[in-house]
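Quick one: structure below, then a few questions.
Every protein chain except one is present and positioned as in the full complex.
The chains carry the letters A and B, assigned in the order they are written, with residues numbered from 1 in each.
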Amino acid sequence: MELHQMGVAELSAGLRNKDFSAVELSSTLLQRLRQAQDSLNACITISEEPGLEQARAADQRRAQGDSAPLLGIPLAHKDIFCTRGQRTTCGSKMLAEFVSPYDATVVQRFQKAGMVTLGKLNMDEFAMGSSNETSFFGAVRNPWDLTRVPGGSSGGSAAALAARLLPAATGTDTGGSIRQPAAFCGVTGLKPTYGRVSRYGMIAFASSLDQGGPMARSAADCALLMDVMAGHDPLDSTSHPQAAGRFSAALGRSVKGLRIGVPEEFFGEGLDPEVAQAVQEAIQWYVREGAEIRPVHLPNNVHAVSTYYVLAPAEASSNLSRFDGIRYSHRSGSAVDLQDLYLLSRYEGFGPEVRRRILVGSYVLSAGYYDAYYRKAQQLRALIREDFRRAFAEVDVIMGPTTPTPAFALGAKSADPVAMYLADIYTIAVNLAGIPALSLPCGFSKAGLPIGLQIMGNYFADELILGLGDAYQRDSDWHQQEPGWEEQ
Amino acid sequence: MSMAWEVVIGLEVHVQLNTRSKIFCACSTAFGAEPNAHTCPVCLAMPGALPVLNEAAVDKAIAFGLAIGAELNHRSVFARKNYFYPDLPKGYQISQYEIPIVGRGHLDVLLPDGIEKRINITRAHLEEDAGKSLHEAYAGESGIDLNRAGTPLLEIVSEPDMRSAVEAVAYLKKLHALVRYLDISDGNMQEGSFRCDANVSLRRPSEPFGTRAEIKNLNSFRFLEKAISYEILRQQDILEAGGKVVQETRLFDANHGETRSMRSKEEANDYRYFPDPDLLPLQLEEKRIERVRVALPELPDARKARFIEQYGLPVYDAAVLTAARELADYYEIVATGQDAKLAANWVMGELLGALNKAGLEIDSCPVAAEELRQLLARIADQTISGKIAKEIFEILFAEGGSVDAIIEARGLRQITDSSAIVAMIDEIIQKNPQQAADYRAGKEKLFGFFVGQVMKASQGKANPDQVNALLRERLQAQ
Partner (left out) sequence: MVKRIAQLSRIALPDNELPQMARQLERIFSLVAEMQSVPTEGVEPMAHPLDLRQPLRPDELRQECLSREDLMASAPRAQDGLFLVPKVIE
């Protein structure tokens, strides 16, 4: 196996055995990242020198006897995480020139663990999108079919992992932004329980929904990343005091006796039959291993999309007010007075989807509409959480598809925002409730596109769902399939 | 001019809490630093930065709530008030909207006519201050300094319970005294630590409230009084001409002593308040409240009661002396070992009069409390007379120095030697035989003439009691 084909666990063993150095590993991957830019556009920034510098430091730490499990392993961050002294754009013209003066807590934790940051990954602008087409830095292409989207908003992360440019990446998930691209690209991604991963330094889209998480090629690798990534952060008021966990140590569990909920709401109209079949077969694997299936109901899931498209834009409209052209963000060259400075800088700096969502958000919070939209959506949010509470009284996990269809074609939905929003129908409720969910590859369509299985768990069941994903991956090789993007 | 208008005033006061660090980040709140030197990713609203609440701000808000007998909300919520302004880096102010930390309370205010009036306080909530725009520095541009952005504020909102500028000033002074008693703010009005907005409206008595104007930028007691007085006349003119008062924000222009409409801010302000998702509900545990309660200093009303009890002062004296913590502290030093009532007279009469004339506050008083105490001690031990004491006080106030040194240097020691006084008396009787004869013939009023002559001859230093007794004796004897 070549270096770029190895996952986190294999690389960790290789580095430990001195089969190769961190510098060799990073050099190889930096070269691949560069080469893939033209066809995939997965990166916004490739950090050559700083990356190699960190790799050298990792080798030095190892020479001095440091044996941290992730020491010397490369990764790249979704460009939503602030990295000190480096450009952090959030996929927007608004921040195209922004050099962060500080590191996100997540970035800091990975650095402390000795991981090597090789760059910043492409994403939908301010994480608003499900196709990576809203990025100011251009769309990312799906390594399985370059005419298709990688999903979004963590599309650069998913594409880079699938194309074997990186063994690990960070993502963020507000309404499915880790899981949906993971499903579209055939990789594994975890949206953790809200509060387990610090949001400090992670550019906010919708604060009460946003959660950073690991993306990799297997659940086991995600667990290794979570060991470092999760933990209480005093700089984030919404960080859970018991956020830390021993994720990789919890792997290798048996499936016997597991109660799996399969909600009929996730298998209704609009679900692609190929997706339905692959997901059902994966669930059957668990049954063969001793799990039992129980029907559960999530009756309010039908309201998840509308609830989300009130709450998320509302929070976003306020979160994005700080981009005013005064302290660090894009300033219009044609502004003569203060009002123009705001109006033009924000018009020029934000792309159409971001502008749209800001307007929706301002509207639902404005005088006279708050109760009908914002408050109402908060009540529906409570009902959606209640559905999960009831379901998890009966079952240990809930399984279903991550997305209704495999990756769609570039441009297919970009003209109609609502069509794009409906693609998130299976992922959004998880964010509204704040529970964890994992997406992992469970098959391919006839056209050769990956299909994702989604495993949802109760609050703090992150370890459990990672373990269940790992159990499946020990007995399947969907996650080991490689796309032939280099030949396309 | 019609006398039939009733003035209705409510005040919103922004008190900067004197915490070391800002309300949501660990930057210093110290005043007067280089521009933007006290900033960090949080208070500059860098992308990704998040707020964490300062516990000292919470404790100070609790202390205030306890001091005004308010209901504390055991669960309060931080909300975002969204608007764009260059000194507001996030594009929203974190404040409390639906559920503030401090609910209904009250403040009993002593008015100048000696009547005590209860002013109800609607609420007090925690919020963050904005930065500053500097307009003069650059041609065509303004400079933004965010050092103050994120300084904790307690916004105290009163009910519209005040009926005159005098009442408003009395309330504001009491509030000012209270926050300083509590040591929750330095109360420095010049530096903007204690800022007041006034809502003023007029109505015919017993009619519903009229339309109010909100006057901003009132950073002294005098400005508050002037602005309200101006506003009353302005609204009265409008109403009596049959016009309508417009609900608007007005700015007080101290240079011209008038209020002006702030047109630029008049665009419909729709603040789109909603609970801040970066912060969780603030829960006040009983333990925390108790800890603050135990640490409360003696509050003005309690101190007033003690002054009445311990020093035997009349209610009015006790109220005046406890109006400010510094004044009460000053009085207690002066009264130590002295006649308490005499001490009160001196502090309220001579001292406050002199301060008032000089336009000074008690905390910049040129006469140390210890010196005034010494002055009273010298009256008590008969070294000087009360009259001489007043002279010495004037010297102390104008030039400083110590009481004893002034007495020695200027030879102001009282004459208590009876033979010396008798000698002076005899000489004066000799010089004024006609007046002496008239006195003896029953013209009692002439006694005062002789007293004056003796005091004059002694340059005011003769002990007045002795002069009285000896004079009577000598006049009778001859």
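Note that in this section a residue touches a chain if its C-beta (ideal position, glycine included) is under 8 Å from a C-beta of that chain, and two chains touch if they have at least 3 such contacts.
This structure is a prediction, so every number in the text was calculated from the model and none was measured.
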Q: From the listed residues A:35, A:147 or A:379, report the one that touches the chain absent from this view.
A: A:379
Q.
Can you tell me which of A:110, A:266 or A:350 touches the chain that was removed from the display?
A. A:350
Q. Out of A:149, A:310 or A:456, which is the one that touches the chain we can't see?
A. A:310
Q.
For review purposes, identify every residue of chain B that touches the missing chain, sorted by number.
A. 19-21, 25-28, 34-37, 39-41, 44, 46, 52-58, 77-78, 84, 86, 133-135, 137-138, 140-146, 251, 262, 264-265, 270, 272, 275, 277, 279-283
Q.
I need the residue numbers on chain A that touch the omitted chain, in ascending order.
A. 97-99, 101-102, 194-195, 208, 234, 237-238, 240-241, 300, 303, 305-307, 309-310, 317, 321, 324-331, 335-338, 340-344, 346-347, 350, 355-356, 358-360, 362-363, 366, 372-373, 375-383, 385, 416-418, 421, 432-435
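We take it that only the chains that are shown with their structure count from here on.
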Q | Euclidean distance of C-alpha centroids - chain A vs chain B, Å | A | 58
**Q.** For the chain A and chain B complex, residues of the former touching the latter
**A.** 80-82, 88, 90, 95, 98, 100-102, 104, 199-204, 206-208, 234-238, 314-315, 317-318, 320-324, 326-328, 338, 342, 362, 365-367, 370, 374
Q | chain B residues within the chain A interface of the complex | A | 41, 44-53, 80, 82, 84, 86, 89-92, 144, 270, 272-274, 277-280
